[in-house]
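Yeah, one chain of the complex is gone here, protein chain that is, but the others are all in their spots.
Letters are used for the chains, namely A, B and C, taken in the order the chains are written, and counting of residues starts over at 1 for each.
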Amino acid sequence: MRRIESGKVLSNHKLAKGMYRMDISLPEISSEVQGPGQFISLTVGEGWQMPLRRPMSIASIENDSISIIYKIFGKGTVWLKERTSGEVIEAIGPLGNKFSLDKINGKEIILVGGGVGVAPILYLHDQLSKDNQDHLLIVGAVTAAEQFLEHSPKTGIHLTTDDGSVGEKGTVMTMLEILADKVENPYIIACGPEPMLAAIYKFTTEKGIEGQFAVESYMACGTGLCQGCVIETTKNISKEHTYHQKYSLVCSDGPVYDINAIRI
Amino acid sequence: MRRIESGKVLSNHKLAKGMYRMDISLPEISSEVQGPGQFISLTVGEGWQMPLRRPMSIASIENDSISIIYKIFGKGTVWLKERTSGEVIEAIGPLGNKFSLDKINGKEIILVGGGVGVAPILYLHDQLSKDNQDHLLIVGAVTAAEQFLEHSPKTGIHLTTDDGSVGEKGTVMTMLEILADKVENPYIIACGPEPMLAAIYKFTTEKGIEGQFAVESYMACGTGLCQGCVIETTKNISKEHTYHQKYSLVCSDGPVYDINAIRI
Amino acid sequence: MTDLNTTIGSIELKNPILVASGTFGYGEECDEFSDVNQLGGIITKSITLHPREGNPPPRIVETASGMLNSIGLANIGVDRYISDMLPKYDELDTTVIMNIAGSSLTEYINVLEAVEAVPNSLAGYEINISCPNVGEGGMEFGVDCDLTSQLTSELRQRTDKLLVIKLSPNVTNIAAIAQSAEAAGADAVSAINTVVGMSINPATRKSNVYTKLCGLSGPAVKPVGVAAVYKISQSVSIPVIGIGGITKGEDVAEYLLAGASAVQVGTANFRDPAAGLQILTEFHDFCDKNNISDLTELIGRLQNDT
Partner (left out) sequence: MTDLNTTIGSIELKNPILVASGTFGYGEECDEFSDVNQLGGIITKSITLHPREGNPPPRIVETASGMLNSIGLANIGVDRYISDMLPKYDELDTTVIMNIAGSSLTEYINVLEAVEAVPNSLAGYEINISCPNVGEGGMEFGVDCDLTSQLTSELRQRTDKLLVIKLSPNVTNIAAIAQSAEAAGADAVSAINTVVGMSINPATRKSNVYTKLCGLSGPAVKPVGVAAVYKISQSVSIPVIGIGGITKGEDVAEYLLAGASAVQVGTANFRDPAAGLQILTEFHDFCDKNNISDLTELIGRLQNDT
C-alpha cells in the first residue's frame, strides 16, 4: 500500500561529482516496499513555488530508512542537497512496479546503470548479491569524478568512463557489447539517461536479447491521478492502471517495462 | 545613497513572544544611514515564491551591522526567523526619511512604540540618550511576554500591557495621556499599529499637540518605482518624490510624517 | 461547530470541498490515502463519447507556483464509464458529478443521453466547455455566448439532474458566458478551467509540452480564479463553484467570500492525494475560529468598504 510519510533526513552527502546520497527515515513506506524499481516522490521547496514532487528511485533500504541517490539537475535537487540531518522531508511511496525476476528464466543478468540510473540498479545488485544470484554490473559515467563504485571486473563490477579515467574507456555500450558476447544467454536490466536506453534498445532489438528498463518520465502526481506521465507502448500491455492502447502510465504501470514493450 | 547589499546574518534570536531581533552585517548600507525612521527591505524565501521584499525599520546600527526587530506575521517573517548565523540575506537600503529633530524646538519629546513599531523608536531613543537629550519612552504590548525592555519610570521608560502583567495596565494611550499632561510642551513621536496611531492622531489633534509618525504601508519596491505604497495626505506636502496632491509615497517621502500631514 | 452544508441547485453537499475533474481520476485511484466519502463531492475525469488516448508526451511541466498540462482528455469513453465506474459510485456516500467533454454538440448530447439511459447514482453533470487542449473545438463552446447557450439548453432538455457549466478563463467576458448558461437553464457554473500558457526549454529550443499551448493551474492562477468567481457571481443568481489554485483552508474562505457556494481542489491533489480532506479540516478550523455558524455567512460576503 502506498503511504504519505514525513521522515527525518538521517544523512545527506556527496557521493561523486554532482551526485548525492540521502538516507531518510521512512518506516511506514519502507515496510511496504516490494523491490528494486520502485520509487518514492519527495516534496521540495517551501510553499508552492515548486508544486510537483520529485520522483526518486529507491537505492536501498536499511532498517526503517530509504536511501536515494540523486544528481543535481535543477531547483528541486539543489534544494535536496541543502537539507541537513534532522530536517524533515515529505515522501509518498512506494510507487510504481519492481523489476520482475521471474521472467529471467535462468538467463545471465547484466545490470546496466548510467548516471543516476544507478540507484535502482544498485538496489537490484545488492538484492541479487544477497540472494547469491550471479550477475554482471556495468556502471557508466563521463569521468572518474562521477563514479563512486570500485572498478572490480573480478567480482563482476565494470565501470566505464567516456575519458577512460577509471574503468574501461567508453560508454556502457562498449562494455555491454563485450559482456553480452561473452555470456551464453544474456538478460539485460538497465536504467539511465534516454540516449543510453535508446542505444541498448537498438542493440537488444537487433540481437534479440530480452530485458527490462526502468524509465523516467515527467510526473505531476506519481499516483495515477493526472495521466501526465505516459510512455508510448509497442503493444497493448494492458496493465492494471492502463486503459490506453497506445500509452502506459509510468508512475503506476511502470517505471519497469520489458524492453520490447515500449518505444524509447 | 541607497544600496543593494548581501549581508551575513550575525545573530537572530527571540526577544519576546513572537518578536525577534536579527543583526546583519551590512557595511555599505549602514554607512549610508542617516538616522532613525529609515528602513531596509529584505528579500525573503527561495526563488520567486514571495516576489516582494519585506520592509523592516532599522532598530540600531553598530559597527558595520544593522539590527532589525521583527514580529512573526506571515510567511516572510517566518522565513526570517529560520535564518541562522552565517547565512546571507539580501538587503536594499537605507530607504525613506528619518525623524526630523530640528522641528522639535525645545519641546519635550515623548516616544511611543507599539508592537514592532518599537524598532525605529528604540533607535531614536538610543540616539537621544547618546546626545543626552531628555525624553520619555512609552512601549506598549498586550502582555508581559511581548515586552523585552525593563519598566523603569525613573529613567523615563514606561511599559504598558493590556493585562497589567508588566508596567502600567492599559494601552500606550493610558500612559500617553498621563505623561502628556505632566510635561509642559509635549512633542510626540510614534510608531506602531494603525489603531494605536489612530488613537494618538485623535488625541494630538484634539489637544493641538505636534509630532511625527513613522507609518507602514504595503510596498512592492521601496524605491519609488511602483507607486504602490501611498498614504493619503491632508495637504499637498509636495515632497521630492511626490507629484500628487492627494497621496504621498511612504517608501520615499515617508515613512516619517508630521502627524497632521497625513490621514490615518 | 460550523454547519458546512452548502447547496448547488437541488443538491445538498455535506461540505463545500470537491475535487476537480482530471485531478482525481475516476475517484478510486487513491482511496488508500483518504476517505472520499468525507469530501463534499467528486467531479470525475472528463468523459467523451469514445475512449481517448490523449496527447503524446511530454504532457506536463512545472512553472512558478503552477503547472502546465496538456493531457488531451485521455479517458475511457462513456461505455466503459457506464459499465466500470457507475456501479462503483453507487457504493459511495458522497456526491459524484460526471464531467463531460466533447468536440461537437452531438457528442455532448450522446454522452449525456447514454448515461441518462441507465440507472445510476450520479448527482449530475459538469460540462467541460473550456478545455484548451483539444484542437477539434472543445474550446469553441467556452468562448462563445451563443454556443454556450445552445449547448446548455440541449442538455437541459435531456436531464433533470444537476447541470453545471464549467467556464474557461480565456475569454474577454466570462460573466457574459455565465449569463448565457444561466439563461439556458444551467443549475450552476464552475470556474475556472486552466489558463492558456506555454513553456519552452531554452537549451533544447523545444516546447516543454508536446502541444505547445497548454493549460496553467495551481496557486499561480488563484487570483485569476477568485476574480472570475467574483465577476460571475455579480452577474448571475445561480450558484458558482470556485476553482483555481486552492491549497489551504483559507483559500476556500477566499473563494466563498468572492461569491462561490462551493469549491474544487485540483492541482493540490497531485502533491497530496488527501489534499481535499486536509483543506476541509483547515477550512473547518477557520470557520470555528471565526464563529461562522453556517456558510451563508461567508458566501458572497466580501466587505465593500476596503
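Please note the rule applied: a residue touches a chain if its C-beta (ideal position, glycine included) is under 8 Å from a C-beta of that chain, and two chains touch if they have at least 3 such contacts.
The structure displayed is predicted, hence computed values, not measured ones.
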Going by the whole complex, the chain not shown touches A, B, C
With the full complex in mind, choose from B:4, B:78 or B:198 the residue touching the hidden chain.
-> B:4
Which listed residue (C:39, C:143 or C:178) would be found touching the missing chain in the intact complex?
-> C:143
Among C:71, C:184 or C:221, which residue is in contact with the omitted chain in the full complex?
-> C:221
Only one of C:89, C:108, C:141 or C:230 touches the unshown chain, namely C:230
Contact footprint on chain A, counting only the chain that is left out = 47-49
In terms of residues, what is the contact footprint of the unshown chain on chain C?
-> 56, 58, 63-66, 68, 143, 170-172, 195-200, 202-207, 209-210, 212-213, 216, 218-224, 226-227, 230-231, 245, 250, 253-254, 257-258, 286, 290, 301-303, 305-306
So that we can see where the missing chain sits, which residues of chain B does it touch?
-> 1-4, 43, 47-53, 92, 217-221, 223-232, 241, 243-247
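Keep this in mind: only the chains that are shown with their structure count from here on.
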Specify the chain most distant from chain C by Cα centroid.
-> B
Expressed in whole Å, how far the mean CA point of chain A lies from that of chain B is 55
Going through chain A residue by residue, note those that touch at least 2 other chains and give them in order.
-> 47-49
Where chain C touches two or more other chains, by residue | 64-65
